[in-house]
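Only a single protein chain was left out; the remaining protein chains are all shown in position.
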Amino acid sequence: MRRWFERGIVFWSWGSAVLLLAILLSLLSYLVYRGGGVVGIGLVFGDVPPFDALLLRRQVFSGLFPAIAGTFALVLLAVGLAVPVGLAAGIFMAEYAEGQIKWLLTVLFDVLAGLPSIVVGLAGFSLTLILHQMFPGRLGPCLLISALAIGFLILPYVIHSTQMALESVPPALRRTALALGATRLENIRQVLLPTRLPDLLGGVILAIGRAAEDTAVIMLTGVVASAGLPRSLFEQFEALPFYIYYISSQYADPRELQMGFGAAILLLVVCALLLVIAFIIQQTLSRRLSRF
Amino acid sequence: MSKEIKIITEKLHFAYQGRAVLEDIDLTLLDNSIIAVTGPSGTGKSTLLSVFNRLWEESSDGVFAGQVLIRLSGRLVDIYGPELPVDALRRKVGMVFQIPNPLPMTIFKNIAFPLMLKGLRTKSEVAGMVETMLTRVHLFDEVKDRLNHDARSLSGGQQQRLCIARALMVDPEVLLLDEPTSSLDSKASEKIEDLLVELKEKCTLLMVSHYQDQVRRIADEVYELADRQLYRMS
Partner (left out) sequence: MSAHIFRLAAFASGFLTIAVFVMMLVLGWPLFTSGQFFAILTGEWRPSNELFGIFPMLVGSALVSVLALCFSLPVSLGTAFVVATLAPRPLRRAVQLMVRFMAGIPTVIYGFVAIFLLVPFMREQLTGGSGLNILTASLVLALLIAPTMIVFFVSGLQNVEERYRLAVDALGGRPVQKLLYLQLPQAWPEITAGIIMGLGRAMGDTLISLMLAGNSVAAPQAAVDSGRTLTAHIALVIAADFDGMQFKSIFACGLILYVFTAIVVMLLRLIIGRSMCQV
């Protein structure tokens, strides 16, 4: 009886893993089957010579270049906003915060990390409403608001990886520089952060991945289906994940649909690459640590 | 009564992470005896033990070569051969660890655990067998009122006797002991030593120990492991 139960568990477990693998493989191969044909320079730049497009000499209408540029600008801005704040807040959490303050902030950052991205988007949208009332006619949903909201979305992950990185420095190493007369700040800057840089970097790269893939936030804060290249912080913009979402219901012809599949492949490759980079950085870290 | 051969190794090699730990070891273990292996720490004594129940396969990427034969029902069987599944082997070759490792459950369930793994007995039979085994390791009187307490609440010496009882539950023919008394005080050690001498009647005991006096008191044969080789001591 028990033996049969055990065998059943083994069978079911392997079945589950194989099922997931099969779904994953069919998802990937379906993407390649439908969109593989369009992946290439033309997918990004349409019929415009890439050099002209990159130098902004000619506009790209039939390629993904504006969407890619929009996502790139968005991620750059969001990460640029979130990393300094997150780093500082993470240092505070690891090195200075104590007692109830630390507990309260930890809970708040956990709530922030768990908030559905649509709620963060709604907050960004509400911000535009408030700004709109304060400065009528000046500000609507735009790249800046999206970047603020996305930055806010990834902030807790940056804080958390900074805090974890610092807190995992061995006590002996932590005391070395202090014993030599270094101040707390010098110790953080010269010893603690450098030894844990790969950890930090891994966290930031994963945050980039989140920023690049999120659709719900930007949907509420300024992304549109066609806006051309992002020109200013205060204008609407295009983004890769939103393009994919938009195409899924609004495609006009098979060619556009195929581009949607191409865009999905592109976004997947970008996210996979970020994942691989973060993974490699973490591996080198663990190898370095195992040498101690 | 002359003693029969229980285990033979031939040209046994073991490397761990590309570093040779054991080289060219030929060893014969006789039935109903206590064989002790001594030697400086870090020389691979525990590794040597884990070769006999294939436990090294669970944790390290070691490389094993050579042959290990065990006599089961009068016939020599290859420990690493297809004839003997690893779970069957480990029931024949039990093991007791340096630090007592009762499982995170009650005293009773710890002892009954090997029976559950075999999936054989009914409840009433199990209760009887648990009592018998606890009596055999002289633990029953100490714990009979608290069989349902967590096993980790016992003292170190009691825990180790519990672990021995647990290993004996499925009638092993060989018992591997990895410094079984090194984490215990002298009084608890003495009890374990007496127990091991009693157990000799039923099986072969291969014990790693670095206490010279302990080895002298109870072992029938003594080997020293040094420089990846085994040397027989008088």
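In this document, chain identifiers A and B correspond to the written order of the chains, with residue numbering beginning at 1 in each.
As a working rule, a contact is a pair of C-beta atoms (placed from the backbone, for glycine too) under 8 Å apart; a residue touches a chain by one contact, two chains touch by 3 or more.
Because the structure is predicted, anything quoted here is derived from the model rather than measured.
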Self-check item: Given A:Val60, A:Ile150, A:Ala165 or A:Leu220, the one touching the chain that is not displayed
Solution: A:Leu220
Quiz prompt | Hidden-chain contact residue, picked from the options A:Ile41, A:Leu56, A:Val111 or A:Ile280 | solution = A:Val111
Quiz prompt | Residues in subunit B touching the chain absent from view | solution = 53, 55, 58-59, 86-91, 94-95, 97, 99, 101-105, 113-114, 116-117, 163, 166-167, 170
Quiz prompt | Residues in subunit A touching the chain absent from view | solution = 6-7, 9-10, 12-17, 19-21, 23-24, 26-27, 30-31, 34, 84-89, 91-93, 95-97, 104-123, 125-127, 129-130, 152, 155-157, 159-161, 184-185, 209, 212-213, 215-216, 219-220, 241, 244-245, 247-249, 260-261, 264, 267-268, 271-272, 274-275, 279
